[in-house]
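The full complex has more chains than appear here; those shown keep their coordinates.
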Amino acid sequence: MKFNNRNVVISPKAKIGENVRIGDNTVIYDNVEIGDNTTICNDCVLGEPLNSYYSDEHYKNPALKIGANSLIRSHSIFYAGSTFGNNLSCGHRVTVREHVEAGTHFGIGTLSDLQGYITFGDYCRLHSNVHIGQQSTIGNFVFIYPYVVFTNDPHPPSNICKGPTVGDYTQIAVHSVLLPMVTVGQNCLIGANTTVNKDFGDGLVIVGSPAKAVAAVTEIKSKEIEGAMHYPWMYHFERGMPWEGIGYDEWAKTARE
Amino acid sequence: MKFNNRNVVISPKAKIGENVRIGDNTVIYDNVEIGDNTTICNDCVLGEPLNSYYSDEHYKNPALKIGANSLIRSHSIFYAGSTFGNNLSCGHRVTVREHVEAGTHFGIGTLSDLQGYITFGDYCRLHSNVHIGQQSTIGNFVFIYPYVVFTNDPHPPSNICKGPTVGDYTQIAVHSVLLPMVTVGQNCLIGANTTVNKDFGDGLVIVGSPAKAVAAVTEIKSKEIEGAMHYPWMYHFERGMPWEGIGYDEWAKTARE
């Protein structure tokens, strides 16, 4: 339904892989590279030019690389100058600015807004309407839920721009705010509506405004399995994870090699 | 201005009622049914195919039903597989996924994001930028204000998906979060920035993080009428309500018959 080649515009300077589908009304600018078997839906803009395009007559679009086996849903805007690993999956109306470096299997929810200059590891997932400010650093398997904001200016407005750092496997629930320069360790659970204003170590349940560590994540009882603890969640959740079907320990053994 | 039949694409498998206007650049996919006297503005997508469309070569689009006398503003995306009663009204850039069942006179504000598998009664109104997670159940005359989030996973990430249930006439103010599986009764007022983490009965003022019932709604003095109480609000607000011009009691009498 979506792939009728109506009003599709592709720069001759773009590199399109094998078996790529491009939806109606989509525009692909100079120096975009799309991996094999990727689907770009309708009404997308890939390789959106950077701000200097509007004033610099010698402007040259930096490369945007989208990995293989990816799916970008409709009405999304990706600026030039970012790199995404294979198996990117994204919702509608996503806005992604320049200098985002993301690993494989990255998920970006509808309406999420990545301000650029951000690093993500592998298998990160942003739900709808997540806002990540510039100069943020996010590990592997970090899931971030709706309306979470990562900030980067401690005294607005100032000339400082330094975002948060979040460790592997940490989960950040809806409506939480991470203040500039905070570091949160691995395997944490940040509860809904939390304001994280200082650093936290690994494996903590972090809640409140201002945030406090109120427990270890290993103290949270599963609601699915009688008598079990839910965290670390990798032992109880595998949909779309690389340990699907084999278990986390088995995967981790191989992954370490 | 908007209805020049420019770049409009309508599937021959869609059923379009009498006196329907369809704006420029709008696409209507297979099996969409639009009631009489409805206006679909420009740049909308109705009947957006479900995820399996991208992988299943035998994919068949489920029906999307939009009632009569509706107005869908520009740039909105409605997935296939939902049903809306008459007099739907919606803002710009709305995203509505599959398996939403909504009654009549439903209002959806600009940028709101309905994740699918949701039930709404009649006369519900979502203001701008409301996010309703899957498996939520919402009564009649429930109004939800900007940046409210309904969640559904108690231990993210887990395999549980069960959203909140909200009773008739309840109002949920800006930036509130309803945690998974909570039930809020009828005629409540949930204040701004509240985190609802447990069940509440009828007629309560609910505020704070975590939420507490701090009063009965009947204790809130009107700012419009000297000496009157404002809630239940149906006695003081009638714009667009079925009791407009006759009063709530008179309408309720008829409605019960």
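Order of writing sets the labels: A and B. Residues in every chain begin at 1.
Methods note: a residue touches a chain if its C-beta (ideal position, glycine included) is under 8 Å from a C-beta of that chain, and two chains touch if they have at least 3 such contacts.
All values derive from a computational prediction rather than experimental measurement.
Novice: Taking the 2 visible copies as a start, how many copies are in the full assembly?
Specialist: 3
Please note the rule applied: only the chains that are shown with their structure count from here on.
Novice: Could you state the distance in Å from the CA-based centre of chain A to that of chain B?
Specialist: Taking the average C-alpha coordinate of chain A and of chain B, the gap between them is 28 Å.
Novice: Considering only the defined contacts, which chain A positions touch chain B in the complex?
Specialist: Residue list for chain A touching chain B: 1-2, 6-7, 24-25, 39, 42, 71, 74-75, 92-93, 110-111, 128-129, 143, 145-147, 171, 173-175, 189, 192-193, 208-209, 220, 222-224, 230-231, 233, 236-237, 239.
Novice: Using the touch rule from the top, collect the residues of chain B that touch chain A in their complex.
Specialist: 7, 9, 11, 25, 27, 29-30, 45, 48-49, 53-54, 61, 75, 77, 93, 95, 111, 113, 115, 129, 131, 147, 149, 151, 154-160, 175, 177, 179, 193, 195, 209
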